[in-house]
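The complex appears here minus one protein chain, its other protein chains still in place.
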Amino acid sequence: MSTSTGSTTTAAPARSGRIGRVLQKQGALIALVVLVVFGTLRYGESFATGFNVQSVLADDAKYALVALGMCFVIMTGGIDLSVGSVAALGGVVAVQLSGAGLVPAVLAAVAVGAAAGLVNGVLIARFRLAPFLVTLASLLVARGLALYLADARSAVAQPGGFTAFGAWKLLGIPVSFWIVALLFAVGALVLDRTDFGRNVLAVGGNEDAARLMGLPVDRTKVAVYTLSGALAGTAGAFLGAQTGSVDAAAGQGWELSAIAAVVVGGTLLTGGVGSVLGTLVGVLLLQLIFNVIVFENSRGGLQISSYWESVIRGAFLLVVVLLQVRLTRGRRAALA
Amino acid sequence: MAQEPLLRCSGMDKSFAGVPALRDVHMSVAPGEVRALIGQNGAGKSTLIKVLTGVYRRDAGQVEFAGNPVDFTSTQDAQRNGLATIYQEVNLVPYRSVAENICIGRARRRFGLIDWKAVNAEARERLAALDVHVDVTRPLVEYPIATQQMTAIARALSFDAKLVIMDEPTSSLAEREVATLLDVIRRLRDEGVAIVFVSHRLDELYAVCDTITVLRDGRTVADSPISELSRYDLVSTMLGRELTESERRGQHVGAAATAAAPTVLEARDLRRAPVLNGSSVTLRRGEVVGLAGLLGSGRSETERALFGADPVTDGEIHRDGEPVRFASPQEAIRARIGFNSEDRKGEGIIPDLSVRENITLALLPRLLRRGIVDRGRQQEIVDRFIRRLDIKLAGPDQKISELSGGNQQKVLLARWLCTDPEVLILDEPTRGIDVGAKQEIQNLVRELADDGLSVLLISSELEELITDCDRVVVLRDGATVAELEGEDISEKSMLHAMAEGTAATGSRQGGDDD
Partner (left out) sequence: MTETATAEPTSPAAARRPGGRSWAGFARRYGAAALLVLLLAYNAFFTRNFLSWQTLMDVQLRQAAPVAIVALGMALVIATGGIDLSVGSVMAIAGQVGALTVLGGLPPALAVLLALAVAAACGVFNGTLVVRYGVQPIIATLILFIAGRGIAQLLSGGKLTGFRNPGLQFLGLGRIAGIPMPVVLMLLVAAVLWFVVRYTGYGRTLLATGGNAAAARLAGVRTGRVTMVAYIASAALAGLVGLVVIGITAASDANNVGLGVELDAIAAVAVSGTPLTGGRISVVGTVVGAVMLRLLQNTLIAQGVPREIAQIVTGVVIVVALFLQRRAR
């Protein structure tokens, strides 16, 4: 895929990589649109409006938050396996403080999550430990703390401002989702237009070069892990507000769903390339598959077990991963 | 150009763990001057650059930049003061756009957010100044290396660099791209920017540089306008050869006999741009053939291609007269060829394994009996070679990483020798080891050749090639330019070939037609 045959003064970019890249970037969106259209046509009203949309989006809000944090972490070339447990921890904390009101409860969850993320970040950036292992360890620690705080059972929220939040809607859509949409918009802006965002991509793209260019590599890494933790804590708080209680074992598998969503949304696992909005699309798409399966089942006819969901998710991940491999190989060849 | 120098360094010393890398090095560059910096492996080029740009701190010496004494503590520090470096490996972020790579860290802003329009415009402007016109919004990685280098240069200049150090910028470039780069250098010179140009391609240096500094063994051994140094003198200064002829020591019994011997391995016109441009070498039974050439001449690449370690895009390889195509080292090994890489640490030793394991690694397929390693035979072979090569170690189960460089090299040699090869390809087998071990290895090679082993040998030490080889093939810029045999093998003839690209016809006169 090397284009060294072109003149150096007016070089044209590699064409063959274009299609693959478009597929990668917009593939998820295309699939999402197709699925929405399919669902609307096939299941009619009950699918495309009202309760279904609300519950899907409310559900998605939590996963989207976690995925947003994961997106930034992966863009730096790292990974955060602790988000599920941190979400549970944040949720338990929020629920236990729910009596104090909505804001203090959520803030507490954010703070706890950020603290966990900070520990991760420092261990990874300053002490140069492998992200996979550090976050694996904090996964255990956070889970343990959550179980401890909740006395190994569920933590039940006090009715009041906190639980009411879960039911708030704006223009028919849960407020939690609006908040998520806002955060994603901000995230996309940060990624595209701020030094921090560009640093994240540079660190993931070529950490040594980033260092040589004088970019604050360590600080950026600490920041993304802290962010990831804070968002995970918030997701836990949302869970508590929406369902009224948080099971101390909640959040299991969230990190992997997040990774899948991020990857499907067009972010390279190796880092350096990413899309915040793509991550949101990825979350919506992967959750929508489950939704479609539920509807398909209720229709009678074909009984698709909900277990197909994980299989399909896995398949999506596989396709995307293979696509990414082909693309990075092509790029490496051009670099040679 | 007799101006006040922009950069002046003198008395530069730098040592690592007691081993000196720079000794009393001096160099000066005036504004608008293009100075060549050249030297062989280990001469100190990289160290000097790293010391000047703040990657390392010097042990002693003075550095003056723009009239002020300086002591940079980091590359950013040097950059801020007008001293920029372009590296051989493009140190930019591949997936970010060209524009971003140029402006990262200094982006123009509007309302606190990056103003991409302005950033792109600035990038376009800067590249245009270098006569490069590309779509700056596309990722850097989509463009050929030459464009990426230009981007790196544009970035360096964007910091208002007064002095740009270019560390081997052309090693990955094709001919046309090199010409463009040289034009850029001339343009920069005309604008008063000073340039230090590091390269081992003599033609480039003579095409664009005004002055030259030659390093050898950490010292400055030449410092003059380039017009006053012929290529021949340059090469001999780099390699430390005086113009006095040195005799070929020792008779090579094999020389006459091997002329009639069958060809065991042959490379014909191997190509893989930009490093191999028509490299050919023939190896006959019982011969020791040396590959001579400067850094970057394609010697290692030729050997690796013969071993199936790297592919070629054109050319043929013949083993015992039959055309072959080794897709992997395994196939070459099966063809009774052995290869020892020059990178002992990265491609040679398995650090955590014992000496025993390291020795028998390539022999494993033949040591197995129904999948189980025949310990008895393994032990016997290991002991035999430890003795034969006189490897100094605590015991065969010692971790190889604990041995000295020379002994590690012997272990690696043993790895190949115990496979009883017909052809042995060696890349700098005596580099970085003590004199005693060196002598032993050289004697061993000769012994084995006399017994019928064919050896292809790369060495940067001309003396070694003279004393050990029956024939020497000289490579230059990836192509075979000369083949010297028997009495014709001399420092003069080798240097001449390396410098000029043609074989001196056995003459003893200096051939400086620059």
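Letters A and B mark the chains in the order given here, with residues in each chain numbered from 1 onward.
We take it that a contact is a pair of C-beta atoms (placed from the backbone, for glycine too) under 8 Å apart; a residue touches a chain by one contact, two chains touch by 3 or more.
Source: prediction; values computed, not measured.
Trainee: Touching the hidden chain in the complete assembly: which of B:S28, B:S46 or B:T237 does that?
Mentor: Of these options, the touching residue for the absent chain is B:S46.
Trainee: Which residue, A:V37, A:L170, A:V186 or A:A315, contacts the hidden chain when the whole complex is considered?
Mentor: A:A315
Trainee: Can you list where chain B touches the absent chain?
Mentor: Contact residues on chain B toward the absent chain are 15-17, 19-21, 40-42, 44-47, 168, 218, 295-296, 299-301, 307, 309, 328-330, 333, 339, 341-342, 345-353, 357, 360-362, 364-365, 367-368, 371-373, 375, 399, 401-402, 415, 431-432.
Trainee: Identify the residues of chain A touching the omitted chain, counting contacts across the whole complex.
Mentor: 79, 123, 127-130, 132-134, 136-141, 143-148, 152, 248, 256, 259-260, 263, 269-270, 305-315, 317-318, 321-322, 325, 329
Keep this in mind: only the chains that are shown with their structure count from here on.
Trainee: In whole angstrom, what separates the CA-based centres of chain A and chain B?
Mentor: 46
Trainee: Where on chain B is chain A touching in the complex?
Mentor: 74-76, 79, 91-96, 100, 104-105, 107, 112-114, 116, 131-135, 138-139, 141-147, 150, 174, 176-177, 180
Trainee: In their complex, what parts of chain A are in touch with chain B?
Mentor: Within the complex, chain A contacts chain B at residues 2-4, 6-11, 13-14, 17, 189, 192-195, 198, 201-202, 205-206, 208-210, 212-215, 268, 272-273, 331, 334-335.
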